[in-house]
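Shown here is a partial selection of chains from the complex, left in place.
Chain lettering (A and B) follows the sequence in which the chains are written, and residue indices restart at 1 in each chain.
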């Protein structure tokens, strides 16, 4: 068992923040897709908890944390209520939502990697599950909304790469027995800042070479 | 362990009925989507068993009931064969299908909640999983058919709310140690009747406030 990255109460508070901002993004997509209030709640819950749920099923941590911590379940409902009553204002503060979402991305890629390693997975698998924790909820959100996952689209700013970098930093630290609150925090901040820079400068990933333009849709 | 809600044979018969009608709805959607007979069978199986499968994975009941009870597996195939040969007639009796589907909804939200509680989940989580059991199959059906899940759409009659009410009645009964065949049956009937009323009077859930009309799609 690794030592706790942060004090439990700090870590729990950070995770609630991450869940909250992911839930906001789910509820906002539901509004854009014209769903009713229950569709908003479902999409908020799935976006916020889906990545961690997937990770917990794969590592065999059942019942998943999403079903044992009431705060994890209630937080997306609060986010849904906020979006329901205030969504024009929430849309207006999209920049703030994006910043929080980047914070959630950074946090979840680190905590997801750490939890997978604690359950006995190898370093590469742990980093993969850290990535899945960070981006899985957003993919499920887009699948349920019947859209191409924005994670996969070339015309969106880099999203996976910051999480990959953060998760990789964690497993490198584990490998060299250097994982502690400071290095973990550094991984969170690195992923967070990389995502902010990707949004600021519209960094994008390349598509396959020689792709003929008529293949685009 | 809670006492059995009903005698095992009665409960099993009720579940087979629920599985059958959910499978009918899956096979009918496959016909509308122009799938072949194997697509019909896949969609029937997923619709009928998907919700319970999801619940069993989350509570750690592996292998899931869908893979240990041959009747659960064969019933959707029977439904597929019926729709394959008779589907214009099955479509004509859409009202009957809707009534049975409402019965399946009522039954599964109650049995799903009870099973989750028996596996040690809290009351809120158990009710959530009861809801997931009741509606999960339909969501998977719509995702596989590449449609927006009808559960999420505002222009469909209330579907989640009756299941939420039924699941909530069960956990309230558990909380006050009043869960017995009578109260369980009452929860099933309440969810069933609420769904029938929602269809009869086209009850719908509200969408987010101030939604501008040009957002609609």
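The rule is short, and it goes like this: contacts are C-beta pairs under 8 Å (C-beta built on N, C-alpha and C of every residue); 3 or more make two chains touch, one makes a residue touch a chain.
All values derive from a computational prediction rather than experimental measurement.
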Next item on the list: Quick one: how many copies does the complete complex have, if 2 are shown in place?
Entry: 3
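FYI, only the chains that are shown with their structure count from here on.
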Check: Taking each chain's centre as the mean of its CA atoms, how far is subunit A from subunit B in angstrom?
Finding: 29
Note to self: Going by the contact rule set out above, which residues of subunit B touch subunit A in the complex?
What the structure shows: 57-60, 119-122, 124-125, 128-129, 139, 143, 146-149, 151-154, 160-161, 204-211, 215-217
Note to self: Using the touch definition from the top, list the residues of subunit A that touch subunit B in their complex.
What the structure shows: 30-40, 42-43, 53, 57, 62-64, 67-68, 70, 73, 83-85, 87-88, 143-146
